[in-house]
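Can you keep this structure in mind? I'll have questions shortly.
As you look at this complex, bear in mind that one protein chain is not there, while each of the others sits in place.
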Amino acid sequence: MTISVAVSGASGYAGGEVLRLLASHPDVTIGAITAHSNAGARLGELQPHLHALADRILVDTTVENLAGHDVVFLALPHGKSAAVAAQLPAETLVIDAGADHRLQDSAEWEKFYGSPHAGTWPYGLPELPGAREKLHGAKRIAVPGCYPTSSLLALLPGFSAGALLPDDVVIVAASGTSGAGKAAKINLIGAEVMGSMSPYGVGGGHRHTPEIQQGLSNASGLDVRVSFTPTLAPMSRGILTTATAKVSPGFAAAEGMDLAATLRQAWVDAYADEPFVRVLPEGRWPSTKSVQGSNYAALQIAYDPNVNRVIACCAIDNLTKGTAGGAVQSMNIALGLAETTGLTLQGVAP
Amino acid sequence: MTISVAVSGASGYAGGEVLRLLASHPDVTIGAITAHSNAGARLGELQPHLHALADRILVDTTVENLAGHDVVFLALPHGKSAAVAAQLPAETLVIDAGADHRLQDSAEWEKFYGSPHAGTWPYGLPELPGAREKLHGAKRIAVPGCYPTSSLLALLPGFSAGALLPDDVVIVAASGTSGAGKAAKINLIGAEVMGSMSPYGVGGGHRHTPEIQQGLSNASGLDVRVSFTPTLAPMSRGILTTATAKVSPGFAAAEGMDLAATLRQAWVDAYADEPFVRVLPEGRWPSTKSVQGSNYAALQIAYDPNVNRVIACCAIDNLTKGTAGGAVQSMNIALGLAETTGLTLQGVAP
Amino acid sequence: MTISVAVSGASGYAGGEVLRLLASHPDVTIGAITAHSNAGARLGELQPHLHALADRILVDTTVENLAGHDVVFLALPHGKSAAVAAQLPAETLVIDAGADHRLQDSAEWEKFYGSPHAGTWPYGLPELPGAREKLHGAKRIAVPGCYPTSSLLALLPGFSAGALLPDDVVIVAASGTSGAGKAAKINLIGAEVMGSMSPYGVGGGHRHTPEIQQGLSNASGLDVRVSFTPTLAPMSRGILTTATAKVSPGFAAAEGMDLAATLRQAWVDAYADEPFVRVLPEGRWPSTKSVQGSNYAALQIAYDPNVNRVIACCAIDNLTKGTAGGAVQSMNIALGLAETTGLTLQGVAP
Partner (left out) sequence: MTISVAVSGASGYAGGEVLRLLASHPDVTIGAITAHSNAGARLGELQPHLHALADRILVDTTVENLAGHDVVFLALPHGKSAAVAAQLPAETLVIDAGADHRLQDSAEWEKFYGSPHAGTWPYGLPELPGAREKLHGAKRIAVPGCYPTSSLLALLPGFSAGALLPDDVVIVAASGTSGAGKAAKINLIGAEVMGSMSPYGVGGGHRHTPEIQQGLSNASGLDVRVSFTPTLAPMSRGILTTATAKVSPGFAAAEGMDLAATLRQAWVDAYADEPFVRVLPEGRWPSTKSVQGSNYAALQIAYDPNVNRVIACCAIDNLTKGTAGGAVQSMNIALGLAETTGLTLQGVAP
């Protein structure tokens, strides 16, 4: 089976990563590769690591160029996807790596993004309870944000199991600077970021906050509120999320187990059949390097009796599982391919 | 005035940083420089950045070598300071950069360190309410841990002002790998740590947890409990601490100000006269690079009404303000020198 | 076709990288995974990025464990391969990622390695003129060193074309610290190497010097002498080699071209059909990031009339094209597989 795929936004980091993964995907043919201001350039000028595609020429991000493919990936600035998608045939699988179609609540969208809401598409986090079913055969998919991917993977099992209280969730995440995009800004240049950690969007202002709350609320049926603080770490890729929540007084240890073991088992069980989520052996903690370039999420949890909290740490590659890998995984599900097709890459370490 | 100073543990990172600062201190003469297994070596072999002291020879860490100085810095593994200090004259100023004399509660010491408690010395964090008075003329000083320094600076004003609840404190901190010491371990080698973030000591196990709780409890008169998660960041130096706590229902906005502004003002007021703690202008967030190599702490806070939490971010250099700089600052106070003597170095950036 | 493969030295960086590549190789089954002091451990403890193989148990590096496979990769400390290889069946393809069988000149071997010479095997650099033929059907293959791979790729076309003088070759290379191995040494820990460049083995002492000279001499029929200086760069992976040589007075510009263009064309022609060597478009220079995790070498050359020198810059991933990728590429050739099988991974960037 050969699926024709177009990739828009190919000069950015998300688009480049989609292409990197598709270049090794056995079932796809890469068709149009599009960009906006970089249309006309050789891909090799903009993405010199994509050697196999170096001589491909970027074309304009137009409906004409994108139409006629089985699948279209949109890696566009937020606010740009809806207009393009509306003009693509209903039978084309459109996968939006941007934010436009993630949120269910239009008011939240408008509050955080300041523009009219484009509507909600099936959410491309297959590990979210119920999500995989909606992705099967879907023709429109919203790829989750990178922070929401790692935050939801960290805490979903606890909320699904009814183990966690909804109003004391604190998440602090460290991201590689590719998460800030391929943007020529002084605060992102290497001399500034190397050797430095800094927070941003502190105090609830980061746009991924409502998306995290939405996912945890959906899983628990509760109104989950999250204190979310993102930080920039001196590395190109990777997110390490430290997520903590209070244990519900109604959640009891299973027979023959203590509370810590019972909690950990909830995570182990939740991900037992997931191909890309690994709860590490007890005592081992994840590192972003161990998942670099791969679609894996590595997880571990601990219970701290001193404060009655679960602390869950999740490492992903923000560009792979956090963006392009999650997108390809969702594509595979939507098209009925084996979910891991083209995603068997291991982490690149050291 | 010339003060003679001996530095033990001079082959490690803490000892090396003490020497770096003392080399620029106008009022001290560096006497004995001691080490354990490296005794006999030239300092230049072990600390090649200390050019002015390169030809000094390390001598054994013995009471004989340390005695006879006005000041002795101990930068020894924990559990080693008490025996040395006990044999030094009572009139010698002994400054312990290790953990042995920080905790007041012997049970906590034994639980976290597993050895008999050596007793409590005046705590070398001058910014802690009441601490400066105890340091004046002190002959024994316990230098705080690096994580406690940044965590306490982050949250003290809120607890001193009665603004924060004691039982929902969550702290996540990222440290440069020098915080793990100059130790030949596979998990610390550059190929492993570059490009990688990873947590450790998760779930309340890190030894700095009781020290943070002690400082916040002392400041507030409450029994403060902290969820503390340290992480290793791919940088040599620096700590970025993100600390969050719920706002007390009894804490009200000041007249003419909203709650956020009232909270922020508590931090501004608390540090108005501190020479080394800078609450940044509103909207600016600290970075570890901005304090690299300096004794400054850079701070900012936000109030998140969605979760009713204060989020305070504090950046320090773990080796300077977090260890050796704090030690020299405390020495200055103890000796009656101007507190900033020898500590006017700005951050080294970019 | 399924080829059974054993990998020894699996706890180190070279062995880990062989496993990473084999995990995506469509034609192999990974059999025994062996180590020395780490035998008995789960692979996941030692190579946490190899998720698909995490639960495999390392067995002892014995002939018993290695025999019975079609292919055996040896990633052992130098001096250890010969004894193992001697006991493996002649029909087993043995691929030595170590140095033991690279040099032709026993005197050079003994001078640089200080032990008896184990003999010479076909050299696993397919791009070396004549090498591919010898690899076809070979049962013993010596994988080139990482610095020799990049140095030879940089200069071979010029020497093959008779364009370069043999006695003024200067090579300076920067390597990621994984090149120094997975060794617990103070000078390799992250706090020491991050933010730092340093040379080592200066003055002709590095063991890769005779190997580089051998390759260039073989290609040119001349006695090529090389000044080679390696440096450690603050990155995990990658080698950037800057190689320069004087242009032979006898080498003339082609008709209708100037000397610079004639020289560049020699490189372009030499690699026109190579699947993994890319001479970049004029004016573009290689970066190590663009080849990270891939088997590609990226190259560019310039001619400097002021000094009558060619300057060739070559970027590879030291662990992939420089070790494990070159090894798998040679295996493919030896076994008659398509040379690029399992090696279609693009660079992981940013």
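Per-chain residue numbering starts at 1, and chain names A, B and C are given in the order in which the chains are listed.
One rule holds for everything that comes next: a residue touches a chain if its C-beta (ideal position, glycine included) is under 8 Å from a C-beta of that chain, and two chains touch if they have at least 3 such contacts.
Nothing here was measured: the structure is a model prediction, and the numbers come from that model.
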| item | value |
| --- | --- |
| Among B:13, B:73, B:228 or B:303, residue touching the chain not depicted | B:13 |
| Residue among A:190, A:221 or A:281 touching the omitted chain | A:190 |
| Among C:3, C:125, C:216 or C:240, residue touching the chain not depicted | C:240 |
| Residue of C:192, C:211 or C:339 in touch with the missing chain, whole complex considered | C:192 |
| Option touching the unshown chain, where B:291, B:311 or B:328 are the choices | B:291 |
| Touching residues on subunit B - with respect to the absent chain | 13, 16, 20, 23-24, 42, 44-45, 47-54, 178, 182, 194-195, 236-237, 278, 280-281, 284, 286-287, 289-294, 296, 298, 344-350 |
| Sites on subunit A contacted by the missing partner chain, in the whole complex | 13, 176-178, 180, 182-186, 188-195, 234-237 |
| Residues of subunit C in contact with the chain not shown | 167-170, 172, 174, 176, 191-192, 194-200, 202-204, 209, 225-227, 229, 231, 233-238, 240, 242, 244, 285-290, 292, 300, 302-307, 309, 311, 313, 315, 349-350 |
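Keep in mind that, in the parts below, only the chains that are shown with their structure count from here on.
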| item | value |
| --- | --- |
| Two chains sharing the most C-beta contacts | A-B |
| Chain occupying the most central position, where position means C-alpha average | A |
| Distance between the centres, which are taken as Cα means, of subunit C and subunit B, whole angstrom | 46 |
| Multi-chain contact sites of subunit A, meaning residues that touch two or more partners | 194-195, 236-237, 286-287, 289-290, 292, 349-350 |
